[in-house]
Each structure stands twice: as structure tokens, then as C-alpha cells.
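Left out: one protein chain. Kept in place: all the others.
The letters A and B name the chains in turn, as written, and every chain counts its residues from 1.
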Amino acid sequence: MSIGQLAKHRRLGLSDQDVIEMYTYMLKARKFDERSLLLQRAGKIAFHVSGIGQETAQVAAAFALQKGKDYFLPYYRDYAFVLAVGMTMKELMLSVFAKAEDPNSGGRQMPGHFSHKKIHIVTGSSPVTTQVPHAVGFALAAKMQRQDFVAFTTFGEGSSNQGDFHEGCNFAGVHKLPVIFMCENNQYAISIPLHKQVAGNISERALGYGFPGYKVDGNDALEVYRVVKEARERAVRGEGPTLIEAVMYRISPHSTADNDLLYRTKEEVEENRAKDGIPRFKQYLIDNGLWSEQQDEELLEAIKREVNEATDYAEKAPYPKPEDTLRHVYAEDGEVPAWQ
Amino acid sequence: MAVITYLEAIRSAMEDEMRRDGSVFVLGEDVGKGGVNNATKGLRDLFGEERVMDTPLAESAIVGVSIGAAMYGMKPVAEVQFADFIFPAANQIISEAARIRYRSNNDWNCPIVIRAPYGATGGGALYHSQCPESVFFGTPGLKIVAPSSPYDAKGLLIAAIRDPDPVLYFEHKKCYLGVTGEVPEGDFTVPIGKAEVKRQGTDITVIAYGIAVNYALQAAEELAREGISAHILDLRTLQPLDKEAVLEAAAKTGKVLIVHEDNKTGGVGAEVSAIIAEELLFELDAPIQRLCPPDVPAVGMNPPMEKFFLLSADKLATAMRQLALF
Partner (left out) sequence: MTDNTRRTEVTVPHLAETLVSATIGKWLKKPGDYVEQYDVLCELITDKVSVEMPSPVEGTIIELLVADGDTADVGAPICIIEEKAAGEGAVPGTAAPEGGVRELRQEPGEVPMSGRYSPAVLKLAAEHGVRLEEIRGTGLGGRITRKDVEAFIASGRTRSASGARPEPAAAAAVPAAGTAGEPSSPGEEAAASVPKVPVRSTGLHLSSNPPLPNIEVEGQPVGRGEYLIDITPIRHTIASRMRQSVSEIPHAWTMIEVDVTNLVLLRNKLKDEFKRQEGINLTYLAFVLKAVVGAIKDYPIMNSVWATDKIIVKRDINLSLAVGTEDFVVTPVIKQADQKSIAGLAMEIDQLTRKARAGKLALSDMQGGTFTVNNTGSFGSILSYPIINYPQAAIITFESIVKKPVVIQDMIAVRSMANLCLSLDHRILDGVICGRFLQRVKENLEGYSMDTKLY
């Protein structure tokens, strides 16, 4: 590379170390995901909902946000995202095995229902899209308290048809709130393909709510990074929300309970597997002289060890006590505020 | 102590709390101009339009956004314009607000208040008169209150705002201007989860909440002249129910009449009745009675239907007398 011709990532403000880290997180998420599927098929865990094919956009978005400052409201395929903002492999495995030490819910929720107050991941649930108004609420608090953090939330293209999406967007648009809505359009909502799910264009919906919407290739890490970064800057400047539609493909079936060959062909899946963002990003790193096959092998080894350790730990960890069922419905004595 | 209306008690509770705590704010449709029932009158002038926030017409967002802000650490007081319109927000209330603490294993909590004006005033018909408290009753994680007097209205709203868990605050529209009472100056709360005996008696026990309490008190006056002494318990909080108070009041006379304006089937009264039956078999001197409107979708517009459907002091008196004479 000649002097004066900066690599794309540098132009965007990412260091060499940053992009290697990004790649690492993508791989970790991928390996975690693959391992979870094996655990489910082996009967060790009850359920797994996979995010394979979506890691690139998630990690890229995470790197454009500020850990410890911004608030994150992900949806249930965002393993890569939560790893990138600070959740550990061990913590993910604990939630997969539903053990007491799981920080997401103490073993109460299904896997993929992330929550971790310390790293600003807000608790999520199964009814889709409810997190969108919550994100708007965080953004409202930022505005009212004159804080310069943003709220970032993701959801699928199916979820973008729920009332809560439209109500949330409109509310944020009216009050110009610092929130980023990122739709991970992975082409399928369980078995329903995009053309049966969405009329019109998701990114163009933003127009109706008075703020910009951008469509971006979800497998192009640096593009996603760029768009999210710009959205964050807009938000912090007080210019209001942004809607980002990251186009990608859900390589796995919806969940371990879904037989995807009922609604799509193997050819289609393989065709899209070839477009996977991770090998693409690996190639980018290699092309820029930042990575080698040797390093890749070493990294995979290290990740494998990490996944194994995490799996072992979680498998051996104790379950919550049965009587813990009764706790935390309301604030417990001692947590009750002054008026009482 | 001043004598003020139930409505003013609610308004002043919000004003006092917003003054005391900068993280308290009010949001809802038309709250800026004072609200369609004047519950937030004057607040925008005092606190500005950011803290008295007019929202778009979107109940799910009103509650959802409140939940987000509350999780961050603010204290939103969301108004649903009429309780009849709370249902678009039901998903956010039941699936989200009620479960946030439990599902995050105490990591996050959700200190929101949702004010819902409920009950019939006359002329409100099917969609401006409903009592939907039983829809949310029995959802663990929610607290539900329904005051009958200005004192309780103010004390409970303040307590609700300060509570670290979600509170559904049902304010009876007919009580707004129809009920006045003494309310002290200064800071006070009414504890959530505690019922109150509003009248001591020895012949029958009436357990009620909301406007039914006021009708019962009126009827009790009339019956006292006939030598019948009614013991009246105001539930004040529907969830969690003050079981001890319910049992104590029921055991006092052994004859229980439960009254509320919500439909009979599946109403809060059914649960109160079950609790008494479960715990006090040997104190009962009569079957447990419930006086409630019939099981029809809501009260009709025309006056004959209103009269047929709604409670009144007369209907209470008749039922109370019958029970006393049993």
C-alpha cells in the first residue's frame, strides 16, 4: 500500500487493533453459536436460537457505540453484539444452561434474552419489538437529564411490523430523541420471507417519522460501522433518531425447533453462506497485511479453548434453588424506599 | 387541613412530588393543557413542557417509553386518558413492566406509575366508563391501587411514585369532583398494601373499593337509623390485597358483602371471597355476598340502562339490609 492511501478502516477512525478485535468477536460469536447448536442437539440444553450470518453487522455496530456510556437493547440473535460490548463467553454459557450464576436472568429466561446492567445491556423479553419503546425511553431520559449517551436497539424485519416499532419511531421523531434503530433484516421471520412480511421498504419508513433511514449491506462490516457511527454523532448533536436497515441473511434456521427446509432450499442457504461477512472480513484483514492464516488457526484454537472452558464451567455450575422461584417479584425488604 | 376534591388531591400529589424529586415527570395525551379531566392542570406552567410532556396518540408507546425511562432511573407518571383505552398498552404493562425485576433476577427494576381514570360518571357509555382493573389483577409484579377518598388518593399516588415497582393507579372519574375531604398539608403517604376500616360496625361487613366505598358509607348512615350497624373496609390497594385486614373485617361480623363497580365474574371481589372462604369457614354466619353490576360489556348510554347497571347508595342499602336480616 502506498503512502497517503489509507485503508478504509483507518479512514473511518478504526485502528489496526480495532479491526482485529472486531474479527475476533465475530469468530467468537460464531463458535459460541455453533457450540450451542451442538449442545442442543446433544440434549444438554433445551433450546437455542441462532444468529449465524448476522455477526458482522452486530460487531460493527457495537464498535461504533460507546461501551459503558450508551445503553443497548438487543434482540435475541445478538450474541456477537453482547460479546462485543462486554459480556463474556462464560456468562453466555451460563445463560444457555440456565444456571444460577447467569447474569442475564439467574436462569429464569430462555437463552438470547440478554440483560446486564453493569455493561448497560437492558433486560429483554420474548414478545418482539417491546424493546423499541424502551429504547426511546432511555433516549428520552438522556435528553431530559442532558446526558450525551444514545440508546441503541435492534430487531428483525418481522418485528419492524409491530405497532411498538411505529409508535416508538414516531415518538422519537416527534421529540427528536437520541436513539438508533437498527433493523437486522435477515430475510426471514421464522418461515415468512421478506416479500410476505414487509410492504415497501423498511429504511424508507423513517421518512414517515421525520428522520433519516439508511439501507446498508449487513455483511460489510466497515459500511455498517460507518453508518452507525454517523447515526450516533447525529443523535449526540441533538438531531434525533436514525433508522438503519442492515441487510443480511439468516444462515441457520430460526431456532432448534425449526425445520427450515420446509420453506427454503438448501441451494439458497448455501448461496448466501458464500456471502458470509466473516470470511469476507478475514480477507480484508489479510489483504491489508493485518492477518495471516497462521494467526487465524491460532485464534481458532484459542477460541475453542475458551468455548470449552465456558461450556464446562456452565455445565458444572449449580442451578438456582427451587425456592428462589418466589424471589424478586417485588422489591424485597431492605430495598424498599423511604416512604415505608 | 384543607378540604379539597379527589381531583385536586391527585393533582397536588403530582405537583408535590415533581417539586421534591427532579426525576419525576408526567406524560400522556393532552396533559400539557391540563388533561381532559383537569388532573394535570397548571403543572406545565410550573414545570415546563419537558416534564409535563404531551405524547403522540399511542398508548403502547406512552407506557413503553415510560418503562425505558424508568429503567434508566427516572420516575415517569404516565397517564392513560381513559382506562377504557389502556388495552393497547396491556402488552407493555403485563409482559414488560410487571416482569422486569423478576426476569432480570433483580438487576433491573421499573418504577413507573400509570394513572388510569376509570368508572362511570353518567353519559360515558361503553368506552368511557369501564372498570378494567380485573384484567390486570392477578399479574404478579404489578401493584394496583384504587383510592376512594381525597386523603387516600393523595397518599397513595405519592407512595406509588416513590415505589420501586410498577403501580397501576386507578382513579375513579365520578369521585373527581363528587368527593371532597380533608387532606393535610405537607408530606405524607398511604402505604400500598394496607386496607382501612372506614366505619366500625357489628352487624355486617362491607368490603369495597373506589366509589362503592362512598355509596356504602351513605347506605350505612341510612341503615344506622334502622338499627343496623355496618363495618366498612376500604381495600385501597387491590394488589397486593391486605389479607389480614380482609379476614379481620370478615370475622368481626361473620356476614360479608363485597361491592365493586367492575363486573362480578372474575372481579377482585371473587378473590376476596375465596380468601375469606378459605381461611374463615368457622366464622361465617352467612354466605359471602357480592354486589356488582351484571356481566355485560359495560354500561350503556341511555339512562334506564345506566340505572340498571350502576351501583348506587340505594342498591347498597337494600343489599346490606338483606344481609343484616339474614
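As a working rule, a residue touches a chain if its C-beta (ideal position, glycine included) is under 8 Å from a C-beta of that chain, and two chains touch if they have at least 3 such contacts.
Computed from a prediction, not measured in an experiment: that's the story for all the values here.
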item	value
Candidates B:23, B:40 or B:214 - the one touching the absent chain	B:214
Residue of B:49, B:226 or B:314 in touch with the missing chain, whole complex considered	B:314
Touching the absent chain when the full complex is considered, from B:28, B:88 or B:150	B:150
Interface with the undisplayed chain - residues on chain B	1, 6-7, 37-38, 121-124, 128, 148-152, 155, 173-174, 176-184, 190, 196-203, 214, 217-218, 220-221, 224, 229-231, 243-244, 247-248, 251-254, 264, 278-286, 289, 291-294, 303-305, 307-310, 314-315, 318-319, 322-323, 325-326
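To be clear about the criterion, only the chains that are shown with their structure count from here on.
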item	value
Averaged-CA centre spacing for the pair chain B and chain A, given as whole angstrom	41
Touching residues on chain A, where the partner in the complex is chain B	71, 102-106, 108-109, 113, 115-117, 122-123, 125-127, 130, 132-145, 151, 163-164, 167-168, 170-171, 174-175, 327-331, 335-340
Residues of chain B defined as touching chain A within the complex	25, 50-51, 53, 55-56, 58, 60-61, 63-74, 76, 88, 91-92, 95-96, 99-109, 140-141, 143, 158-159, 162-165, 189, 191
